[in-house]
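Single-structure report; data block below.
Rather than the whole complex, this shows some of its chains in their spots.
In order of appearance the chains are A, B, C and D, and numbering begins at 1 in each one.
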Amino acid sequence: WSCAQFVARPVGVCSMMKLPIQASAEGLDAAFVGVPLDTGTSNRPGARFGPRQIRAESVMVRSYNGSTRAAPFDSLRVADIGDVNVNLYNLPDSCRLIRESYQKIVASGCVPLTLGGDHTITYPILQAVAEKHGPLGLVHVDAHTDTGDRALGEKIYHGTPFRRCVEEGLLDCSRVVQIGIRGSSYDPNPYQYCQEQGFRVVPAEECWSKSLVPLMGEVRKQMGDKPVYISFDIDGLDPAYAPGTGTPEIAGLTPAQALEIIRGCKGLNIVGCDLVEVAPMYDVSGNTALLAANLLFEMLCVLPGVKTM
Amino acid sequence: WSCAQFVARPVGVCSMMKLPIQASAEGLDAAFVGVPLDTGTSNRPGARFGPRQIRAESVMVRSYNGSTRAAPFDSLRVADIGDVNVNLYNLPDSCRLIRESYQKIVASGCVPLTLGGDHTITYPILQAVAEKHGPLGLVHVDAHTDTGDRALGEKIYHGTPFRRCVEEGLLDCSRVVQIGIRGSSYDPNPYQYCQEQGFRVVPAEECWSKSLVPLMGEVRKQMGDKPVYISFDIDGLDPAYAPGTGTPEIAGLTPAQALEIIRGCKGLNIVGCDLVEVAPMYDVSGNTALLAANLLFEMLCVLPGVKTM
Amino acid sequence: WSCAQFVARPVGVCSMMKLPIQASAEGLDAAFVGVPLDTGTSNRPGARFGPRQIRAESVMVRSYNGSTRAAPFDSLRVADIGDVNVNLYNLPDSCRLIRESYQKIVASGCVPLTLGGDHTITYPILQAVAEKHGPLGLVHVDAHTDTGDRALGEKIYHGTPFRRCVEEGLLDCSRVVQIGIRGSSYDPNPYQYCQEQGFRVVPAEECWSKSLVPLMGEVRKQMGDKPVYISFDIDGLDPAYAPGTGTPEIAGLTPAQALEIIRGCKGLNIVGCDLVEVAPMYDVSGNTALLAANLLFEMLCVLPGVKTM
Amino acid sequence: WSCAQFVARPVGVCSMMKLPIQASAEGLDAAFVGVPLDTGTSNRPGARFGPRQIRAESVMVRSYNGSTRAAPFDSLRVADIGDVNVNLYNLPDSCRLIRESYQKIVASGCVPLTLGGDHTITYPILQAVAEKHGPLGLVHVDAHTDTGDRALGEKIYHGTPFRRCVEEGLLDCSRVVQIGIRGSSYDPNPYQYCQEQGFRVVPAEECWSKSLVPLMGEVRKQMGDKPVYISFDIDGLDPAYAPGTGTPEIAGLTPAQALEIIRGCKGLNIVGCDLVEVAPMYDVSGNTALLAANLLFEMLCVLPGVKTM
């Protein structure tokens, strides 16, 4: 494993954290995989370059988690398995391509850690993951509930994935929590659909200036020991921290809260994770992608089987 | 009213929130109006493009306020009435043009919500508004008190509007609060003038890591039921959230606090609002303008007569 | 008509050249119309914001063409008719929406000047224009021939519009010229298809360091007096002049050559024009959009009926 | 004199070319002086930061002109005398401040090389220079003639300096040449005023793809041996080379042509030079300012008395 003490940071073809690249998930406990799709974006496009930029900025991420003492690479077999090919010109066909790729990934017992791509991709990923594990608990960090029914006449875009998942029975609705929700809405009660399904919605307002450690104690109880998926939309964070995204909303979460959420998932039966909606051209500093790379590393650190040292 | 569910966000000539554009304030309860002037700026110019960029980014703002349940468009007649023409080469003449335009706007009973422009513009706006409503209470969010006497020999620029207003009796000085003030100064006691007038000054230091809900309870008492004007300089916020501005100061307010301030104005007799000092070229992400668009929408949501649903 | 001598440039809601905005093409000789679609883009997305940014930068364009003495607004009735609504999540449906909108525009005898949008849009536009005028001559400026058959399994994206047009008989193939073509290719003979159709292909190499005035003399002969459409992809120009585009190719045309091409079309029976592939976020200066605004103005200046003074 | 062979380029407080800074022009043959004014700008402001950024980028400029063999620092006493203070809030007063400062500079026999600032500043500079030298020949490189009468009701802004100069008899009108003029106009004959005064106007169209060496032979004859002033607006160049400017126009001159023009002035009786309209925030690369720094150095190299080696 390449380390900045022996190999200069700018050196090398950019895989996630300079991990070995391999063609399939065979033999892996966990795999980073990119889904460079952004044609489900309603406002600023660009998340198609999320995986590329997250990999580039991940050269700053080192192998141990000094805060939690997690040692993922001493515990699990991990690699970067490249990107899923997508059909940029046909969203339903992209969904098919993603679903089929993830069916193969999860078939071998590997936990996918996804570098998005816009949030549309979580729908076909969850089709594959739920097919293997049954209805899933969901820890969903986002500015938006993404439970719209349709837009511009279409049922598939980045505003609807979780309604589609509900309709197909992919979620265990009593084990869904949505954290960081905010923003103006097309309906005076924007949480009605979620509440009807039994989701827990934690608006950003309830998080302002607060540690989320207590919340995560409750979330762990809500999730129990059944399979859980983490879907983290970078726009859950305030745009100050993550300007490089397609549909930013003001007054969001902080990176410290993001770490509290992810670290608070330790002990859960996590079967998959994604980090979506990084559109790097709106952040010329590269720091949105750097943030995403760190959050993906933190997700890796809370997977089942990761030891602390 | 155009909505991203039926019309794609990038579609259309950019009026504020894609509202209808009309030539005058006739028949309106509230109007968005731009004042693209920045020649009163002491450091980085560019706020002349504030109205244009705020309109462009406002495509992300939807019609309901999911947090407060405010439904402004079900309650009030609102439009975008375009920009006031300004004389870029002559500040006093620009003030005249602005004052005359606002006299017409307020004459018809319409509440102006102004897209600035540097803070110079608040002086002629308040001339027109106070002419109709009498001396005004003021909720002023800013890094600076803007009560300087003169600079470079001139009495009119973006550092002096509120001293000019005091001199002309436009403010009810016991009903003025200035929130978020900070930064180095030309005087060891930078608040002396304000205190002598009876303003309440709330330095940013008193706001750090705190909810401003209690403060706003006090402010509502201070304001009573007489007319109030809200003047929001985007540099009241920390530059992390609003890098696109002309005279940023470190260690400012957060967007959450900005929302607490504006939402805390609900119930006041608000007769006008402005959001000034967005200089978009210093924030290539567009997010300073997006923040401004949201804050203007939140101001609309607390106007008298706006119902919640 | 608003002029910077009387109204400051930053003032006003941005229509193209500050022209009046009207809802339909009724009563117009020519109309600027935006098509903010970019989901046909193979590399860098963003052309959905082309129309918005071209309108914003068009405040620099004045009403007369001092070089050619053309006086379009003294000659024709022109307005900005806003944008066609598009379906961002479904390319074939977007094509339908565009085609139907343009059928209405051309029905009234109005010549459309289109602000793109990626090059996919020219296919449905030509469906509507050819439906009215019959097979069209084409002056096509571009780095690419855009005559691919399919990509990622799809027949509709920004690399295929002109093959689709050929297949549907929309082009008068002996009256097609493609200027500025260059770049690496998937085939050792990239011009074979075009040559088989009878197109004239003028590679960029033949244009380097040369005036294109002689070429345009030949083109005018080729086009004759039958209907001609001008399709101008901004990537025909070198990326130094037009960095804000999705699939740039090195060693392209200059703006001077672009002007020679467009001015060289004076006298032709032009029935429509487009300027496509401006993706403004890759050019923070705004100058790609400014270039596009000028080229659209120059196209207006060569429409039939425009007098010189 | 500090040189990158002995002092690292990033080292030091940025004076022009790391020259000594002195408070006045006393004892100097030539002086670089900044005029950081931009409130005469009609579109994008920012030229107030031109002098600062030109100085910063001038660290790349070395002491000899390898092409022409000019050795200015072996020939003349040169320093950076800092900036003229300006009144940002009052254009006529700024003009007074500039005029008075330049009266002092030229009084001592020093030739001023000005770092602008918008083009408004050339008016008061020429008042001071002509007061000393009498009516001046003018080599004016620009996209615009800057001979407007007024805008927004004002007679002083960056579109009018040369008409004001004509009115005050500061120019020897038969010895005025304007090179690079282009762009749309408010009048079908944009050159009428200039032609009436006897100016030679060389539109950019006449320069495309041509060496300007022959033109400069004619210009030298036109200028004779009487005093000449060089006024170089960076927007004379194509925006590809100089994106950082306030009112760019497409299809302009090249840097090679700029060098031909300036080098072609060798032998003339040059009594002053300026380089104006660098607005650095529209060019994040810094290269517009670098170009300006080089052009100013080239102007220095053609001053009377500069030897070649």
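One rule holds in what follows: a residue touches a chain if its C-beta (ideal position, glycine included) is under 8 Å from a C-beta of that chain, and two chains touch if they have at least 3 such contacts.
Because the structure is a prediction, the values reported are computed rather than measured.
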item	value
Copy number across the full structure, from 4 displayed chains	6
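Basically, only the chains that are shown with their structure count from here on.
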item	value
Starting at chain B, fewest touch steps before arriving at chain C	1
Self-contact between copies chain A and chain C, residue sets same or different by half	same
Between chain A and chain B, centroid-to-centroid distance (C-alpha), Å	37
Where chain B touches two or more other chains, by residue	6, 8, 10, 48-49, 86-88, 284
Pairwise touch network: line, ring, star, complete, or other	other
Interchain contacts (touch definition) - all pairs	A-B, A-C, B-C, B-D, C-D
Residue numbers on chain A that touch chain B, as the complex places them	42-44, 148, 150-152, 182-191, 203-205, 208-209, 238-240, 243-244, 247-251, 282-284
For the chain C and chain A complex, residues of the former touching the latter	38-42, 44-46, 48-49, 86-91, 93, 151-154, 156-157, 281-282
Chain C residues within the chain D interface of the complex	3-6, 8-10, 59-67, 69, 71, 209-211, 238, 240-241, 254-256, 258-259, 284-287, 290-291, 294-295, 297, 308-309
